[in-house]
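Note that this complex is displayed minus one protein chain, with the remaining chains in position.
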Amino acid sequence: MIVVMKIGSPEAEIARISSELETWGLTPEKIVGKHKVVIGLVGDTADLDPLQMEEISPWIEQVLRVEQPFKRASREFRHGEASEVAIPTPNGTVWIGEHHPVAVIAGPCSVENEEMIVETARRVKAAGAHFLRGGAYKPRTSPYAFQGHGESALGLLAAAREATGLGIITEVMDAVDIEKIAEVADVLQVGARNMHNFSLLKKIGCQDKPVLLKRGMSATIEEWVMAAEYILAAGNPNVILCERGIRTFDREYARNTLDLSAIPVLRSLTHLPIAIDPSHGTGRAEYVPAMSMAALAAGADALMIEVHPNPAKALSDGPQSLTPDRFDRLMTELSPIGTTIGRWHRSAAVMV
Amino acid sequence: MIVVMKIGSPEAEIARISSELETWGLTPEKIVGKHKVVIGLVGDTADLDPLQMEEISPWIEQVLRVEQPFKRASREFRHGEASEVAIPTPNGTVWIGEHHPVAVIAGPCSVENEEMIVETARRVKAAGAHFLRGGAYKPRTSPYAFQGHGESALGLLAAAREATGLGIITEVMDAVDIEKIAEVADVLQVGARNMHNFSLLKKIGCQDKPVLLKRGMSATIEEWVMAAEYILAAGNPNVILCERGIRTFDREYARNTLDLSAIPVLRSLTHLPIAIDPSHGTGRAEYVPAMSMAALAAGADALMIEVHPNPAKALSDGPQSLTPDRFDRLMTELSPIGTTIGRWHRSAAVMV
Amino acid sequence: MIVVMKIGSPEAEIARISSELETWGLTPEKIVGKHKVVIGLVGDTADLDPLQMEEISPWIEQVLRVEQPFKRASREFRHGEASEVAIPTPNGTVWIGEHHPVAVIAGPCSVENEEMIVETARRVKAAGAHFLRGGAYKPRTSPYAFQGHGESALGLLAAAREATGLGIITEVMDAVDIEKIAEVADVLQVGARNMHNFSLLKKIGCQDKPVLLKRGMSATIEEWVMAAEYILAAGNPNVILCERGIRTFDREYARNTLDLSAIPVLRSLTHLPIAIDPSHGTGRAEYVPAMSMAALAAGADALMIEVHPNPAKALSDGPQSLTPDRFDRLMTELSPIGTTIGRWHRSAAVMV
Partner (left out) sequence: MIVVMKIGSPEAEIARISSELETWGLTPEKIVGKHKVVIGLVGDTADLDPLQMEEISPWIEQVLRVEQPFKRASREFRHGEASEVAIPTPNGTVWIGEHHPVAVIAGPCSVENEEMIVETARRVKAAGAHFLRGGAYKPRTSPYAFQGHGESALGLLAAAREATGLGIITEVMDAVDIEKIAEVADVLQVGARNMHNFSLLKKIGCQDKPVLLKRGMSATIEEWVMAAEYILAAGNPNVILCERGIRTFDREYARNTLDLSAIPVLRSLTHLPIAIDPSHGTGRAEYVPAMSMAALAAGADALMIEVHPNPAKALSDGPQSLTPDRFDRLMTELSPIGTTIGRWHRSAAVMV
């Protein structure tokens, strides 16, 4: 960290600040410039808040952070190597990470009934998906809207898993449900609205199932990686980051702005695998194919796409769901690009 | 709700859509325009999602909502009258609402030790505050930062309450803590990061203590009122809305953008009382006095201001905390404006 | 347009409003709902401002627009067909549009001297680019920063055009320069900072050269298409829309958020060709390749990429410029994806 002093700071005050910082276990080094004095701080500064440090003296103009606030999630933590998450499913282990083919996660927003979820699972498997997504517990803006079928939906997801061998990804909204969800799910999802729910992050970090962590709708990249750090620090190393659109000033056509530049940015900052959800990311089925193509070409490690057998009758998020037929066609469109960049499963429908 | 059909929509399709909407319990009425046909829907449409309805037919161009999605929180629900929240404290009942003097809530971000919290309580009471704020459980971006003293801090808040008679406001981060927090606190706070934590909202709506609901950092006014609706729908009518700064593109000087226009906007939409937190709203102590003055003049029903006996040593959020002396001066500056607009306690230090 | 009346609006007021709207040349049609009365307006409403109309009566709750505000730019204006812009260059005519191979525009932010611009032009041409970009007049945040070499730089662009046969794209910042820029440039660029400079848009719409219109940094899609409408309405039909990153809350790593969903959104709204500028869109050279791949896969009609022979010595925007070598490699990486989707020039270096 670097402490920038105001012009005309008294020598005695600079000495006092340096002494105080030494009591914090830091080694201050003074640089005297033409106009200003700057104090470089050597030592472990990851926990320090620059604004907090500015309070030490009214003569401090600014405190600048030089190191990133995250540790376990940082790319340096693994000496520049990507990590990968291995997920055992009935069909075999699926690996998600930079050096693996793109994993495809597909399914409806909510689990509605056994027929629809099993049928959807069959269709998306046939098209080449590796995981079934489906919500049992749904975060909804209105208390009067459908909130998911809850525990009973978990049984239906288990049936779909059994019928198809697909891995299951479903959202945890309340820490009290973790255990029963983990009995069925292969990956636990933390939704965008709970990315800053630190109690939940800590608890989900204390169990073993891999976690798909969605980006909060106005979370910075740094805050998002720090949320992953909560899970990693609690002991669970298997975190997949999922971009799902951020909130911006323009919400008229696309509901959110899918931030695909998160892919190269995260690649340089963290070793964690990166998923993209173009369905929530745009909010409209008609924009999903183009954004899926883009995400694949930009280097995503996984795609998460909403598919519903009858979007018009969906209990939630119908407008952003593809029909199974449209999803078939999308997989056909993605395949040559995925093959070109060397990240498509040779036979997507049959995993090892 | 209003369904706008695309140019050239077939008669048969319009008839089919109308029939389908009748099965939903709505009464469709068709208007035939020069270019387009529009279907007006009469009936209870508050639960319907316009985008979802667009899925009924590819011939639908747009579905427009004409009524607000919230009910219990709406101003109409109380026939245009403001509601008020009565909070019993050892010093007497404090009323928060449009027809009452402005309530002042002050105190540190975190409860650090008994001496500091009792001393702060004494100072803010002497200056005219009605409530002490102080965090036992703290949401922090970094897992390595101070997370609050938890349960032991609740005891310290109880001591400060006993010593001064001030009401206590403190944050609930995890539903499992509601009961023990409610033993001490007079008002439970839901923080900005949990405004979208619907599990928590439901549970906090099932208990009796008044709730101060902070606006999520990128929540629209409508989403925020819907979060209040969750609490109201669960049975707790005592909700105070608290604006604490929204996230915008400019975060260099003020950390958040305090949206004071929320005051007149909410006044027209909802009957609920409105609080303003200029400390989190700007993130810098030096901007707090001007924004407090502004909030008072704009018609806030309560002000929530961070005060710390020694901001430089604060364990969290020191940069946005006033010293007790600066807070004294601010209360002196606020008083004439509050008096001018008829919303200042005659003797703020002595409540009824 | 649809006028929604407040609950309890008097019959006489509804009649009065209807009469007033008839004097505007509109045909009002009343629907009586369970709670509310709604008036549908038939006629030419494209010029009307919904908020303005709400002023007609205090009994009006809301006025909703049902039709888009743009005409000539709309996809309907061309009966659903894409338009294309034909640009004659010394190397032959280059077509930009949905049914043509992707056009590649490359070059430095600013024209610095003859050697650098001619050399860059040769390199980008060899790599397969069709146009050279280079600024003579530069919009800079600071009045003390390099503002471009102005008129003398135009001569250097002419030399580069002569040396390579590439078409030239350069920015117009002031309408007084249009004529002299148009003598050299094959496409005139309106920068993001001038997208709302309506005086400039009108004047650039009165001349013949094609226009590349960048999106304003916080312009909605609708405002951007309306800016194109200014140019079209003034008589120039050759407009290319260029997305270059929007301003959001997160500017720490990528300077702007490249909104690639603009591609499918614009495709459905307008017939105009769509270009993507990943260099300004991210602000960092290291993110440009991934975003170029994404833009191509998402369906962009043109890519605009900054290339500088020595980014470290660039007088402006060095950090987002690729070296010629990196640009060569990028073109090699883009080629198989472009070929796969059927939008790559067979031999990009030799156009027809």
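Going by the order they are written in, the chains are A, B and C; count residues from 1 in each one.
Everything below uses one rule, namely that a residue touches a chain if its C-beta (ideal position, glycine included) is under 8 Å from a C-beta of that chain, and two chains touch if they have at least 3 such contacts.
All figures in this text were calculated on a predicted structure; none of them were measured in a lab.
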| item | value |
| --- | --- |
| Full-complex contact with the absent chain, from B:Ala145, B:Ala159, B:Ala234 or B:Met293 | B:Met293 |
| Residue of B:Ile221, B:Ala275, B:Leu303 or B:Leu330 in touch with the missing chain, whole complex considered | B:Ile221 |
| Per the touch definition above, residue among C:Lys30, C:Arg122 or C:Arg140 touching the missing chain | C:Arg140 |
| Residues belonging to chain B that touch the chain removed from view | 218, 220-222, 246, 248-250, 252-254, 257-261, 263-265, 267-269, 281-282, 286-287, 289-291, 293-299, 336-337, 340-341 |
| Absent chain, residues of chain A that touch it | 2, 4, 7, 27, 29, 31-36, 38, 40-43, 61-62, 64, 66-67, 76, 218, 247-249, 251 |
| Chain C, residues in touch with the chain not shown (by the definition above) | 46-47, 49, 51-52, 54-57, 69-71, 139-145, 147, 173-176, 193-194, 196-199, 202, 217-218, 223, 226, 229-230, 233-234, 247, 283-284, 311-312, 314, 316-319 |
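The working rule: only the chains that are shown with their structure count from here on.
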| item | value |
| --- | --- |
| Chain A-chain C separation of Cα centroids, rounded to whole Å | 31 |
| Averaged-CA centre spacing for the pair chain B and chain A, given as whole angstrom | 28 |
| Per-residue overlap in chain C, given as positions that touch at least 2 other chains | 218, 248-249 |
